[in-house]
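Of the protein chains in this complex, one is absent; all others appear in place.
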Amino acid sequence: MASYILRRFIGSVVVMWAVATLVFFMLRLVPGDPIAAMLADAGGPEEMEAMHRRLGLDRALVVQYGIWFWNMLQGDLGSSIYGSRIPVTQIIVEAIPRTLSLSLLAFVIAMVIAVPAGILSATRRNTLTDNTVSFFAFLGLSMPDFWLAILLIIVFAANLQWLPAIGYTPIDEGLWEWFRHLILPAIAIGTAFSAIIARMIRSSLLEVLSSDYMRTARSKGLTPWMLMWGHALPNAMIPVITVMGIAFALLISGAVVVENVFAIKGLGRVLIEGILNRDYPVVQGAVLVVSAIFVFSNLLVDLLYGVIDPRIRLH
Amino acid sequence: MTDISTPHDTAAPPKRRSRLMSTLAADRKAQAGLAVLVLFLLAGIFAPLLAQFDPNEMTLDMMGGLSWQHPLGTDDLGRDLLSRILYGTRVSLFIGFATVALALVIGVTLGLVAGYFGGWVDMVIMRYIDLQWAFPNFIIAVYLVAVFGTGLLNVIVAISLAFVDDFARIARSMTLTLREEQYIDAARVLGFSKARTLLIHVMPNAVAPIIVQATVSVSYAILGEASLSFLGLGVDANTPTWGLILADGRGFITRAWWLGVFPGLAIMLVVLSINFIGDWLRDALDVRQQV
Partner (left out) sequence: MTTEDPKLRKRLRALWDEAHDFDPKDPLFGLTAKEMSGPKLSRRATLRLLAASGALTTAHLMPGGLAGPAQAAGAAGGTLTCGWAGVAEIVTLDPAKIDQVLQFQVTSNVLSGLMHIDSSLVAQGDLAESWTVSDDGLEYTFKLREGVTFHNGDPFTADDVLYTYERSSNPEISIHAGNLKNVASLEKLGDYEVKFTLKAPQASFLAKTLERASGRAMTIVSKRAIEEMGEANYGLMPVGTGPFKITDHVLGQGVTLEKFADYYDPERPKLDKIVIKPIDGVEPIAAALEAGDIQYIGGNPIASQLIDRFKENPDLVVDIKPAPGFQSVWMNPWRDPMKVTDFDRPMDELMEDKGFKVRLALAKALDRDTYVQQAHFGYAVPGYGSINPAMAFYYDEGIADKSQQAFDPEGAQKLLADAGFPGGEGFPELELITTPAGKRNGLVLANIYKQVLGITVNVTPKEFSVGIEDFNKMEFDMRLGGSGGDYDPDDGIVDWMITDSKFNGRTRDKEKYPFGYFSNAEADALISEQSVTADLETRKEMVQTANQITSDRVACGFLYHPVDVQVRHSSVNFPAESRIPGLHDFDRVTLG
């Protein structure tokens, strides 16, 4: 088991390295000179050269890569090319709690909707309730998250003016402020997610409910409530938990788009803005961190799956 | 995580077809989905006939409300919203189908080659697929558009490359399973070439899960294109696409709510109907849900 974990861990690190390297070289094929933009009004060719030299952009690509890689191993991801050259590590450290807050809230909202909906439609299979839930699940899956975000802004921010249209307030400035800013984007991201989970809970629950094990439990005279919450649901959640890796990926890619609608500077916005501004170090840093999140959540899920289903370990 | 899903019936095509029809007859959602999709397809094809206005023709009737002349109102530049959405249908559906077709060809080829030949070929291909597998498709598409630049062709390439891993994985695992089946051995014994064996025997049996995956992918591709356009990473600024109409309308939605509502509704309807169809196919072809 230990060697398996180690092997998988090394594999994950290699994937990250490959991605980082690919992105490093691919980005430099893209047209666009950030220095020219920065000095558009302020400097002449000499200033431009000085700036290129200072940022090391005048050196050979391979050398730039070597320097970047060496620094990265020491935890230094470089600095943004713009403004006061804020270290990328700092930008990312500031972005992570935002994306995490958002994903977490989206997750909670999704679960609050999905679990009862899944249970309802499984226990009342093929009734109007089941069909309604199923229809809304499809609707949630098919609704583009950014569109939902716009609709929420139209209704709750622009017209009713109950909630702020954009922005983020950290949790230490008050739980309510934090929540107020995040609720709309969290709903925008969480809707598709809750649809998936609800459908999954339904089918998983149906399988469990029809198993011999449940029949035995039922014959022991357990109440329906106990049957559901004590036996059926915990069992039904196992396959649901094992797809959390994919679910997490869904939340993060949702965040990439929705953070841009709500101007929340989480990882997604850092990434997209970095790409649009050709801020190489920022894009590289963001790609590395986002990759790490995906790769290691996949790894975690695989290991989790291994714990739940020991046969997997043999592979 | 294994993603093998074996079709239980390797039965002859006619039987499969009858099963398709019989499940369709019982599936209202799929019927509705098919109807809506066909409607949109027709709308896209006949957009030049149906649209009352040139989608890029501007007037000084800016942000005009819903009227007989402009059933869905006009946008911030006085362009007829209905005409723009009709033309947008072409782009969305074209991208949806083109990307999946491209991804299908590349992905299935890679998967078949990897699965059938095995060894180092398999290793190289699968290492790449694993690399891509670590990321959500949309993120990959974002990276690729950032590198290639925007534009119709680039967006199609980016989205389809992002889907390649899904098809490659399915095709490979099907091949691995089927390779062991007896009729392949028989084909080998009969002295058929490897290529012929692949094409004639392995492919058809791998088809069912791939059809389902392809159907679902079309909806993802349409969503992906809309998202890219919305972020400013999509097709060029002169082509009306649903995502772009929404992005451009963002600054005007309090004065013209229709700009924020109808394009999104179009996206949702198409994606919803494809999802209904995908669901039906999954049942009918007896393919278990992929994760």
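Think of it as A and B in the order they're written, each chain with its own count starting at 1.
Basically, contacts are C-beta pairs under 8 Å (C-beta built on N, C-alpha and C of every residue); 3 or more make two chains touch, one makes a residue touch a chain.
All values reported here derive from a predicted model rather than from experimental measurement.
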Original post:
Which shown chains does the chain we cannot see touch?
Top reply: A, B
Original post:
Just one of A:Asn71, A:Gln90 or A:Thr127 touches the chain that is missing; which is it?
Top reply: A:Gln90
Original post:
Touching the left-out chain: which of A:Leu139, A:Leu276 or A:Ala292?
Top reply: A:Leu276
Original post:
Out of A:Gln64, A:Ser80 or A:Ser121, which touches the unshown chain?
Top reply: A:Ser80
Original post:
Residues of subunit B in contact with the chain that isn't shown?
Top reply: 56-58, 60, 62, 76-78, 232, 236-238, 248, 250-255
Subject >> Interface with the unshown chain - residue positions in subunit A >> reply: 31-34, 36-48, 50-51, 53-54, 79-80, 82-87, 90-91, 94, 153, 157-158, 161, 164-170, 263-265, 269, 273, 276-278
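Rule of thumb we're sticking to: only the chains that are shown with their structure count from here on.
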Original post:
Between subunit A and subunit B, what is the separation of their C-alpha centroids in Å?
Top reply: 22
Subject >> subunit A-facing residues of subunit B, complex >> reply: 1-2, 29, 130-131, 133-136, 138-139, 142-143, 146-147, 149, 219, 223, 226-227, 230-233, 243, 246, 250, 253-254, 257, 260-261, 263-264, 267-269, 271-272, 275-276, 279, 289, 291
Original post:
Inside the complex, what are the residues of subunit A that reach subunit B?
Top reply: 15, 18-19, 23, 26-27, 29-31, 135, 138-139, 141-147, 150-151, 153-154, 158-159, 203, 242-243, 246, 249-250, 252-253, 256-257, 260, 271-272, 275-276, 283, 287, 290-291, 294-295, 298, 301-302, 305, 312, 315
